[in-house]
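Apart from one protein chain that is not included, each protein chain of the complex appears where it belongs.
Now for chain A:
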Amino acid sequence: MGIVEGKESIERCGGNGMVFEKIHLRMEYVSPEGLRLDGRRPMEMRQIRAEIGAVSKADGSAIFEMGNTKVIAAVYGPREVQNRSQISNHALVRCEYSMANFSTGDRMRKSKGDRRSTEISLVIRQTMEASILTHLLPRSQIDIYVQVLQADGGTRSACINAATLALADAGIPMRDLVTSCSAGYLNSTPLLDLNYVEDSAGGPDVTLGILPKLDKVTLLQMDSKLPIDILENVMQLAIEGCKAIANYIREILLENTKQLEYRRGV
């Protein structure tokens, strides 16, 4: 759909010398009316939805959706360290990221533990570790498992948001919630929360994770190149996105706590 629109715009401005620029960019990601391929404004996030308690046996679990991206996170722990040689004075945080066979458009059979999954597991682990008060839980381990059910760009961010909710649901002491959001820069416009098509355009893609209350950045990744003054804008946009998500997550947690309170009859 989007590709067709792009072609049309090439034809439309074919006469007035702009054709070069358009072909160079291949596709128009922001229409002249200021709308993106999926109809969002540049600074608009996809619809987010979260649900706590998706996995009954886990100590904490959550589903997090950002548009068509959908992930499940489950937290097991704090529990006894399984590998005795890893016992320490701090809690051991582990993370595994996996993608379902049907999560992407083309069906593929991927084995667990390929390079990309390993890298994302590591990123999620480090980001979550930064907010967990590990010194309060000596000689114990916390396992975070994230499963991607649908991938449509921004799986990293969605996984981190889901993991935060699951950790909070498991009652693990944290400094602050960690929330994550991505932002990019296409057609000279900073765009919030890239979807798969925008993500694969090859433009700059900044994934940011923050501790919203402490106002600290715990995760920052960027592909491709970007002038510094523009990076500042794009980062600011991503921070706004993270804060919006943090507000939503806080609402969900509050709602969940009220439900628990109600069930206990307090």
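Criterion: a contact is a pair of C-beta atoms (placed from the backbone, for glycine too) under 8 Å apart; a residue touches a chain by one contact, two chains touch by 3 or more; residues count from 1.
Here, contacts and distances are computed from a predicted model.
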Record-based protein name (UniProt) of the chain missing from this complex, from "Acyl carrier protein", "Trafficking protein particle complex subunit", "Carbonic anhydrase" or "Ribosomal RNA-processing protein 42": "Ribosomal RNA-processing protein 42"
Touch with the omitted chain, as defined above, among A:Arg107, A:Lys225 or A:Arg263: A:Arg107
Touch criterion as defined above, residue of A:Val55, A:Ile132, A:Leu194 or A:Met235 at the omitted chain: A:Val55
Chain A residues that touch the omitted chain in the full complex: 54-58, 61, 68, 72-74, 76-77, 79-80, 82, 96, 98, 100-102, 105, 107, 109, 112-113, 143, 145-147, 149-150
